[in-house]
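Missing here is one protein chain; the remaining ones are kept as they sit in the complex.
And now, chain A:
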Amino acid sequence: MVQLKKRYVLTQSQKMMVFILSMSLYGLSNMITELIPSFQLGPIELSVEYFAFIPLTLCILFHPFYAAVGAALGEIIFGEVMLGQFGGLGELEKFIGFSLAMFIAGCLVNDPKNRRQVGIAAMTGVIIHQFISCAVDIAKVWIGVEEFEAVPGLAQSVVVVEGVSFLNDVLFSGILFALLPTLYLVPRLYGKIEPLLGMKPRNNKTKYSLGEIIAPRVVVISIILAVTAAVAEFMSESDMALIEWDADFLESVGGWFIWVSIGVAAVVALITIVMLLRKGKKTPTNVDGSQQA
């Protein structure tokens, strides 16, 4: 039992190694993605947004905190400072959003050999990151424009533009450059890369700490709830404005339009929560099983 409670501790220099590894790899990939041009098909932009599989893989294989912070810093240093595009305070938002998303993704996995877990974690990481960046972009227009609601069509168009780019990034970049490569790399690197850094592979017995495992779930659920709340809030606000400028549209579609969107958001949130809870129930038995074996 003592073995079970043992936390996954790294020495100072091992933390440093994970940090530098993640920083230089993700930084390098950022520089490469900056060079790849994007293909625009109307509103749908097929661009390689980022190679998210690198921080995801490293967060799953090593301590997620150091890998996530290292990757976020690598993006800023290699992708922005060194290319002369450092944006000052705007980078802070990217840093926090990205490292939070990657950290949560890394914490969701406690068995890197379990492909389903790795896949869910990879997609969750991408979705959280894209959601945070979309929310920030919407907020920027909101703060930047005086009497935001009074400008005809602006509220809806911001939401539509950001929503399209969100779906686009999650479905295109997320699946091609986060989900598939992560599923390919994690089982291959697991057990191979750790000895190179002089540490033992993560396994079911070595946990971070109970608090760290439970906390990310709470965070995920709270973020999903926040999304629902924000969407609802936003819809109700733009609805009031809709009546003023575009009464015909509202009458023909009806007020239920808003409730449909809120309902969809709620259903998505509910499904995710149920899946997470089920996974939460499964994982302890998983750990126990390996303990007995």
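Criterion: a contact is a pair of C-beta atoms (placed from the backbone, for glycine too) under 8 Å apart; a residue touches a chain by one contact, two chains touch by 3 or more; residues count from 1.
One rule holds for everything that comes next: contacts and distances are computed from a predicted model.
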Inset, instruction - Refer to UniProt and select, among "BMP family ABC transporter substrate-binding protein", "Thiosulfate/3-mercaptopyruvate sulfurtransferase", "Energy-coupling factor transport system permease protein" or "Thioester reductase (TE) domain-containing protein", the name of the complex member that is left out. - result: "Energy-coupling factor transport system permease protein"
Legend entry - Per the touch definition above, residue among A:81, A:96 or A:171 touching the missing chain: A:81
Inset, instruction - Using the definition of touch stated at the top, determine which of A:53, A:103 or A:131 touches the missing chain. - result: A:53
Inset, instruction - Spell out, residue by residue, where the missing chain touches chain A. - result: 12-13, 16-17, 19-21, 23-25, 27-29, 31-32, 35-37, 43, 48, 51, 53-54, 57, 69, 73-74, 77-78, 81-90, 141, 143-146, 151-154, 156-158, 160-161, 176-177, 181, 185, 188-189, 192-193, 196-198, 245-246, 249
